[in-house]
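The complex is shown incomplete by one protein chain, all other protein chains being positioned as in the whole.
As written, the chains take the letters A, B, C and D, and residue 1 is the first residue of each chain.
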Amino acid sequence: MSIQLSIRGMAKRYKTGEGVSDINLDVRKGELITLLGPSGCGKTTVLRSIGGFLKPDAGDILIEDRSVIALPPEKRPTSMVFQSYNLWPHMSVYDNLAFGLQIRKKPKAEIRESIADVLRLVRLPGAEKKSPAQLSGGQQQRVALARSLLLKPAVLLLDEPFSALDAKLRHEMREELREIQSQTGLTMVFVTHDQEEALSLSDRIVVMNHGRIEQIAAPQNIYNEPESLYVAQFIGKMNFLEGVVEADVIRVGELAVPNAKRLAGPAAVVAVRPEDVNLDSGIKEGLPGAVKQIMVLGHYAEVSVNLGKHGIIRSFQSKDAAQALSLGQHVRVSFAKVTSFPKE
Amino acid sequence: MSIQLSIRGMAKRYKTGEGVSDINLDVRKGELITLLGPSGCGKTTVLRSIGGFLKPDAGDILIEDRSVIALPPEKRPTSMVFQSYNLWPHMSVYDNLAFGLQIRKKPKAEIRESIADVLRLVRLPGAEKKSPAQLSGGQQQRVALARSLLLKPAVLLLDEPFSALDAKLRHEMREELREIQSQTGLTMVFVTHDQEEALSLSDRIVVMNHGRIEQIAAPQNIYNEPESLYVAQFIGKMNFLEGVVEADVIRVGELAVPNAKRLAGPAAVVAVRPEDVNLDSGIKEGLPGAVKQIMVLGHYAEVSVNLGKHGIIRSFQSKDAAQALSLGQHVRVSFAKVTSFPKE
Amino acid sequence: MLWYFRGIGKRKIVEFVLLAAFILFFAGPLLNLVVLAFSGQWAYPDLLPNQWSLRWWRFVFQQDDVVQSIGLSFLIASIVTVLSIVICIPAAYAFARLRFPFKRMFLFSFLLTHAFPKMGLYVSIAVLFYKLGLMDTLLGVILIHMINVLMFMTWIPTASFRSVHAAQEESARDVGASPFRVFRSITLPMAMPGILVASIFTFLNSLDEAQGTFLVGMPNYKTMPIIMYSIITDFPSSAGAVFSIILTAPTILLLLLSQRFVSADVMSSGFQVK
Amino acid sequence: GSANTNASSGGSASAPAPASSSASPSKADTVKFDFYFSGSQNVKDLWDTLIPMFEDQNPNVKVNAVYIPSGTDNQTYNKVLAAKKAGKGSGGIDLVEDGIVTVTQGQEDDVWEKLSAGSIANLANVDAQTMTDAGNMAIPYRSSAVILAYNSEKVATPPKTMDELLAWIKANPERFAYNDPSTGGAGSSFVQTVLYKDLPADAIHSSDPAIMEQWKTGFDELKDLGKYVYGEGIYPKKNQGTLDLLNSGEVDMIPAWSDMVLQQLAADQLPASTKMVQMTPGFNGGPTYLMVNKQSEKKDAVYQFLNYVLSPEAQTVIVDKMNGFPGIEVSHLSQEVQDKFKGVIEGFRTFNLGDLGTEINKRWQSDVAAQ
Partner (left out) sequence: MIKGRKEAVLGLIMVSPAFLLLLIIVVLPIVQTFVVSLHSEDGGYDLSRYAFLFTDRLMRMNIVFTLKVTVISSLLVLLVSYAMALFMSFSSGKLVDLIRKTYMIPLFIPGVIATYGLINLLGNHGWLSRMLLPLGIALPRLIFDEKGIVIANLWFNIPFTTMLLTSALAGIPASVIESAKDIGAGRLSVFLRVIFPLSYKTFLVALTFVFMSVIGSFTAPYLLGPNSPQMLGVSMQQVFGIFREQEQAAAMAVFTFLLCSVLGYFYIRSMAKDEAARM
């Protein structure tokens, strides 16, 4: 598929010294790319630059192979759902939604119909006459989403569009978004802080850190093969243990794991996802530890095990398995799968 | 422990007809209560009434056994973290934080110090001089949180205080909140749309629906024993199947589950959590179905199985178990645990 | 008495005192005018006139210029208001939002219109108007009215525009509105309270202007204040009182009407979002 | 009220069509010129009477009288001056009626035409001294007197001389008021009369600055008087200001223009108990002048009109309507009128101090008002 949006060597520095730099990203047509990263890492900055609300200090932005860097926001074929809704307080919901269509000189009947449609879609049927001040936080957010969706832009920019929605609604919205995308081939750049959302929704995830891109990859790859300690730390839960490099293996106490990346040593960090941590009470192998805490989190449980000098390790267990354990019980810990990184 | 906050028969109706009614809630000292419910159900309305920003139409609100219903916000011993942060745009972060302390006539040196402390706590050390406009969404939210924390109110009201934070930071903040609570015995009313947060953080959860309270209970109880179909639907994922009441059992196709609640029938709804759905390829028992979709979500996978006339059922499986399955494969479905509700 | 006040609460008392002060101070002179307008004889120290009369009402309405001049005044005031909006609002917007050279100097220059006493300027202005052929023309009268309000129409809207959030403008740009459209549909309505204030002021100022009108417009454009001046200087205050009531009534009517149409209270409550 | 029977003065009010006389002479031989005058209603009534009378006799001249409400009257002069500076001729103003200040100012700015009996025959009837005082550039077509107005219910025997008046003021503190001299002629007349009380008789026609030395005693007197006048040193603004005080009963005696008192008595605006008295020597009166714009292109017509205004016929009307003194010498009027002035005219004096008038106001402002 063709490249719909291309960001080349973009940089933007605020007066305070913060900002983003060295942003390179190609988004294919119909792709949904997620920007993921800690608060303040520059996600909104990238999005606003694409939308035309910030003038980057360097670099170029191309949409459908045309540079848009010199275009004002209204001339760019993008539409943005802002992090802080930005509804117009002096207009009703209807007018908020109709404004963009009126500019595009759509006939009145069509406008009315598409507004009714999109309000149904965001689960706010009949809210046309209300004013933004009469809406709850999540309702405002959905109106803002509806406003952008109505415009069918070439690139849709979404800055945490579901942050105020409950899980159920968020799921429904995600599915609606997917649906719209499959119908219209919409290209989306999506900012979220919700990993699960990023993992389940995105075609590819861009992990950012301190104004830079750390890794761009498909969700599974990001999860399974984080390229850096940072990404490993950030995506999903991860246990980190110190190990000693011994040629082909890295040794963590009595346990040896393969040195797949051929790290130089002498020290390395071994990373294990909680679900890859096995707990056995019978076998002799593995690191010895004692169950410290059991926290049942919905359909699974998080079991923390004290490994003595190796610190505390967290393991996900099914509810049943967890309930078979008791606090203080001695267990042996082994790893189904590990990744390793050089020690920083 | 003593009751810190008590809401009695509160009702508030907006001009549009929406609002809340019949709100009764006792919060003990040092307790963290979560309001959970879909967007627009009235969570913010309840919180704003406690804070004094809305005048309820009926009912009373007591804090430490004194009615505060007639007091203006500034006289109430509450502090609120607003859903939309509400920082003062013309003040620096320092001034935003210092304002409340200055009103309480704290000495300058003490103010400076506690601001430095609280900024470290919300992971924004050294941000004193910045203005709100120079902060990212998540940073603003953290400043708003810091502002309320500084005041050590009798009741802290938090309206989705972590909605703009990434998982890592959110975890850290939660733990800091817990830490502060254990140190100061802070009483908190917490609004969130994040179930996991509610389940892991709260002492008790208040589930709201359409302006009314559906259930108040500890997280495990809410999860395991939802009182209504609505709560079951809203908390966690849940599969619903139609069943036929036959005295002691409810029959779903070839499967019979116990009629624990002694429902009258003829029809009933059987609810099963995905993690309680077992999939077996060998045994004869259980409902026959075919694997429709396998979605790996971090450390676990969601497997959808088509049950024919019983619809589609979702099951959580460990990653390994899921990978052993293939699309279209025939499986037998059985339930480890079910709840049942009368059919509406 | 005291128990009564205690009974109705502190807030009510405060409100009552406020109202009393408000009425005494603002309505006092006005009520006085109304009473005066209907008074015949009013000797000291009587609280009310000892003789009521409609004599001055008859008198004012017999002045054949009065009705015509009221019409003319309202016409001129309307034109002045519209024209100054057209000319000044773009300037105010530029001051509020755009960067251009000498901006501060331009903004400052509008201070001149008001801060500089016009007494000494009239001859120079008249010379200029003669040269430009504006003397004794409607355009001339309108222009001379406009210079009185240039400052109000730039400074006040500038302050209003600046209080409109950039974010709201941004989202309008985002849906594809041109800067002009953003201005018309977003910025302008949100800055409306301030602009309304400035416009009302412009209108009233124009209704009240006499010196400049006389200089430029006499004898062809005899506006209301010119007639008024002669009435209040040559006749007892009763005539002036009648005149000001006649003069005020239509404007107040207009005000009340517009309050109904300009949605309840643009002026007072503003637009507020949680 | 509305004695607006004359079409030429009433109709031009707000018609946007330029009614400027130069543009549209209706008949080839008819000249229409513009005459700006200001003042109270009685002035307006006067011209509304005189102009038709003139036009009946002079069908070739039409007078477009423009009534300038007080309060905006300064602008007439500004307009004349501006038109001249802009090189636009008369600016549509051919004849102006105003007080001595405007006459003097116009002399400096050279906007008034010099007048002579050659073009206006009846000018011969006017006192030559008065014409010279005005530099022959303005015609004092009428005069009013300043008198002492008092409340006869409170004051049984009004003072007859200046010294008696001063004594009365001191004997009745806060019962007398005179207005700020720079805001109205009545007060100015009082001040000047006090200043020249003990000076040689002909000093009132001298504009020689040397005389300023001799004002000192007069000003000391006025300063001292401050304690005894209304409000212990309050001088109301404008002639009307003191009349209001008399009307409301706050004072019992004031210097005032005779014509204003008479008119307001007639209109019930002053209590019927109000009486007037002239002192000896009298307060100075003041003429009102007519000036011809030097830029005017219709001087002949204007002269024709002025000639009529100075005719005994017109002057008789003026005396009747204005309750004032004629602009021409009384001897030219009918016996009946002469009889009417018998006993009054003797006390009537005109001061012609030229620029000294302004000097007095300045000095009053700093010595008396700001003591």
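Please note the rule applied: contacts are C-beta pairs under 8 Å (C-beta built on N, C-alpha and C of every residue); 3 or more make two chains touch, one makes a residue touch a chain.
From a predicted model like this one, the values you see are computed outputs, not experimental measurements.
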Of B:M80, B:V93 or B:M208, the residue in touch with the unshown chain: B:M80
Chain not shown, touching residues in subunit C: 15, 18-19, 22, 25-30, 32-33, 35-36, 44-47, 87-88, 90-91, 93-95, 98-101, 103-104, 106-117, 119-121, 124-125, 128, 143-144, 146-147, 150, 152-156, 158-160, 162-164, 190, 193-194, 196-197, 200-201, 204, 207-208, 225, 228-229, 232, 237, 240-241, 243-244, 247-248, 251-252, 255-256, 259, 265-274
For subunit D, residues in touch with the removed chain: 71, 74, 101, 104-105, 108, 180, 182, 231, 233-237, 248-250, 358, 361-362, 365-366, 369-370
In subunit B, positions touching the absent partner: 51-53, 72-75, 78-80, 82, 84, 86-91, 99-100, 103-104, 131, 144, 147-148, 151
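Assume only the chains that are shown with their structure count from here on.
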Separation of mean Cα positions, subunit B and subunit A [Å, integer]: 21
Between subunit A and subunit C, centroid-to-centroid distance (C-alpha), Å: 56
Junction residues of subunit A, two or more chains touched: 84, 137
Per-residue overlap in subunit D, given as positions that touch at least 2 other chains: none
Subunit D-touching residues of subunit C, taken from the complex the two chains share: 41, 43-44, 59, 62-65, 68-69, 71-72, 122-131, 135-136, 138, 210-211, 214-215, 218-223, 226-227, 229-231, 233-236
In the complex with subunit C, residue positions of subunit D that touch it: 1-2, 4, 10, 12-20, 34, 40-41, 64, 66-72, 75, 78-79, 81-83, 85-88, 91-92, 240, 248-249, 268-269
Touch list for subunit A against partner subunit B, complex: 14, 16, 36-40, 43-44, 83-84, 130, 134-139, 142, 159-160, 163-170, 193-196, 199-200, 220, 223, 233-234, 236-237, 273-276, 295-300, 316, 318-320, 336
